[in-house]
Structures are given as structure tokens and as C-alpha cells.
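Shown here: the complex without one of its protein chains, the others still in place.
Chains: A and B, in written order; residue numbering restarts at 1 for each.
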Amino acid sequence: ARLKLATLSPDGSAWMERMREGAAEVAAKTGGRVQLKYYPGGVMGNDDAVLRKMRIGQLQGGTVMAGSLSEIYPDIEIYSLPMKFRSLPEVDHVRKTMDPLLLDALSQKGLIAFGIAEGGFAYILSQKPIRNLADLRQRKMWIPDDDPNVLEGVKAFELKPIPLAVSDVLAGLQTGLIDTVTTSPIGAVALQWHTRVNYLLDVPFMYIYALLVADQKAFLRLPSEDQTVVREVLTRMFADIDRRNREDNIKAMTALRHQGIEFITPSPEALAELRNHSDKVPRRLVAAGRFSPRLVEVLDNHLNAFRRR
Amino acid sequence: MIRRLEDALLVGLLLAMIVTATFQIVLRNLLGVSIVWGDIMVRVMVLWIGLLGAMIAARKGEHIRIDLLGRLMPGRFQTFVDGAVQLATALLCAAAAVSAFRFVRSEAVFGQTAFARVPAWACEAIIPTAFFVIAIRYLALSIQNLRGGTPAKHP
């Protein structure tokens, strides 16, 4: 059987190299019965197109950003709540117990998920310094034009954002249409946005991540021993990618410093004010019916337990 | 009746597109506000305008074509070839309409939103509609030509 998987990451990237190793391992361990075929570089279209193509059976799976799955299972975006995590150890503690919960819930919706790969913390990058909420409110801040959750976050901070397609962001930074973006260090470097900003607000703003998913119907068509192999290999492969991305983000962060971008640490009062507003976001999203209150509570309990230690 | 509706929709959408995009600029530069789903709506309008235009172009078979053999053939035979080719086009578009319709139906079941509260299937519905209308129109042109009556004129 052939499993056709799409991904946005370009051919030749470290991510794709590891994916190809995984494909070779699956082929070897199933005696060539299962072939993984990749479509890198976004050639199959954006995440929405990839998910549509999975539903009609042209593709059997792919890597997609968590936000793209929010129509299927809204809670999948729960780690992306603004300023929810303060450090990577917090993330690791929560993910250890909550990842299985989320992946299991996805399988109830007809998607087999092999894991979550960290995209890293997104930071606020700007052309003029941002030291507090008042500064942030004065900036022309870009937000993606297709994510309703981001919009709720923006409302909580009382910002006046400028929605644009990702493809228009670099031009927007060049012309001054926008002067502030939120993205991970890897993202900033890959999209060349880092050449157009001068400051980084050194507070993890939100956690972003992708998932490797396969269509359940297609997956269950494989002989059960092959299912076990595929699941084992792909889970290990994606966990590897998850780890490597963390290292890549550290490198990208260094690249940002070398670029001459100034890292701004806000004062305790300014930080408290930002946290105060970000705390409203989960409530808003629960009220809007986007997140289940129970899951937000579980997340908070894990975090509080970790912080008390 | 359908023609009037098509024309009105096309003109309305083009005007709405100009107004929305300009309104966004004014809102942003004067009030610092943006309609978040404005850009997505405008992009869906482009799809609708394009396919409506394509439907209208099919009325007289005005879709761009390369007619080399036809020019070399005697008139009566040319009419027959035109009819045959239009019939093939109609069948193709009908097949495309059927598969596009199945797609839109499955999207309706899936229930994704495109922007604001507008469901994705409603935005996509223009695709099977356009193929269906184009199929009907090329079928009509083909019948006209194959009967050998008044030949449908081509650019």
C-alpha cells in the first residue's frame, strides 16, 4: 500500500531528511508492503487543501499546523493560548500528560495522529521597541487572516491588528503597512521577516506546533501488523523532529541576536499587565464555545502543579 | 432570466469587491481598524466573478480556442466539427459538474466555515454551478451546429 503524505516544509530541509529516513524504515520493516510517498514544499496546497484531499482520498495524510485542525477538533489548539506557558520545561511537563489526551480525541474524529512537533514559542517582533501593553497597542500588528482564535486573543488585549495573508507579510513590513509580527524564531528566519524588524519582546507569547496526521479509514486498511510498524516508526520519527526543532529554534534565536535585533525584557509591572490581559483569553474562548472548559482546567491544574514544585 | 441574474451578480460582485477593498484602506488608515475576514471574502469574490464570467462567455461559445483545422475545412464540414467539439466540451463539463457537486455536498456535511459565519460549501457551490451551466450552454451550441441550422458564430 502507498501512503501519500503532504507537508509544507521544503524538500532538502532537515525535517524532510528525517521524514525520508522514516519512509525507508517503514519500507524495510514491512518488507516493502507500505511505501510512504511525500509531497513537500506545499505543492499540494495549504493545510485546508491538504485536509480536503485527505477526505477525498488523494492523500492519506500530512503534517498540518494545529490551527488547521480546529474545525475538526477545536481543543487541539489549547497549547496556543497566549502567554499560557512561561518556559519550555512547563511545556514539556504539560505535554507529557496532555499529548495522549489530545491525540486520542483526534482519533475519535477520524484522524490518526502520530504526534506533535514543536514549532517553538512565537515572540513579538517589531520595528519599534515594545516594552509594555501601551506600546503594543500603538503598533500596526499583523495577524493571520484565517485564524478566529487569534482574533479572540487580540480582542482581549484590545489591539487593532492588520490581517494579511502570510504571503503579503514581508511586503507589508517593507512598506510599513505593518510593523509588528508574531512568529517563532525559525519562522522569522525562514520567511526573511527577521531582516525587517529591530526588536524582540523577550516573553514567550504563544506556543505553536504541527501534527502528523493520517486518515483513519486509509490507515485501518493496512494489515494490522503493518499498522503497528507504521505507527511505531512515524511516532518515533515525529518525536525526533519535535526535539530537533527545539535545537533549531535555539540556533535561530542566536541568528536573530547576530542580526542585531535587540531583545527587550519587560519590567515586572509591564509583564504583569500583559499576563492580566492574556488570562482573559481562555475565558473568552470558552465562552465563544471554542474550547471545552474541562480541558482548560486540566491544563491549568498541570501548570499550577508544576509551578508549585 | 438566468442571464439577467448572472449579469447582475457579476456587476454587483465587482462593485462590492472595489468597495470592500477601498473601505478596508480607509478604515485602517483613518480609524486603525480592519475587517478581519475582509480579505478572505474578496478572494472568494474573485472565484465567483471568474466563474460567472466563464458562464457568460459560454453563452456564445466565446471561450478562447485554437481553431486551425476548422479554418482549412469547407463550411458545412466545419459546422459539423464545431458541433462535435462542443458536444465533447459539454460532456466534459457535465462530468466535472457531477464530481464538483459531490465535493460540495461532502463539504456541507463536514461543515467548515470560510469566513465570518459563511460556510465553506456556500463559497464552493459556484464551481459545480458554473460547470453545469457551461455544459448546458455548450450542449445547446452543439445541437444547433449538428442540426446544421444557423451555425453558432465563433470569434
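FYI, a residue touches a chain if its C-beta (ideal position, glycine included) is under 8 Å from a C-beta of that chain, and two chains touch if they have at least 3 such contacts.
Methods note: contacts and distances are computed from a predicted model.
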Chain not present in the shown complex, as UniProt names it (candidates "Binding-protein-dependent transport system permease", "SDR family oxidoreductase", "Cytochrome c oxidase subunit 2" or "TRAP dicarboxylate transporter, DctM subunit"): "TRAP dicarboxylate transporter, DctM subunit"
Shown chains that the omitted chain touches within the full complex: A, B
Omitted-chain contact residue, chosen from A:108, A:167 or A:224: A:167
Contacts of chain A with the absent chain, listed as residue ranges: 4, 10, 39, 41-46, 48-49, 52-53, 56-58, 164-165, 167-168, 171-172, 175-177, 192
Residues of chain B in contact with the chain not shown: 7, 10-11, 14-15, 17-18, 20-22, 24-25, 29, 39, 42-44, 46-47, 49-57, 61-71, 81-82, 84-85, 88-89, 92-93, 95-96, 99-100, 102-104, 106, 123-124, 127-128, 130, 154-155
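Please note the rule applied: only the chains that are shown with their structure count from here on.
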Chain centre separation (chain A, chain B; CA means) in Å: 37
Touch list for chain B against partner chain A, complex: 28, 32-34, 36-40, 103, 106-107, 110-113
Chain B-facing residues of chain A, complex: 48, 52, 55-56, 71, 143, 145-146, 151, 160-165
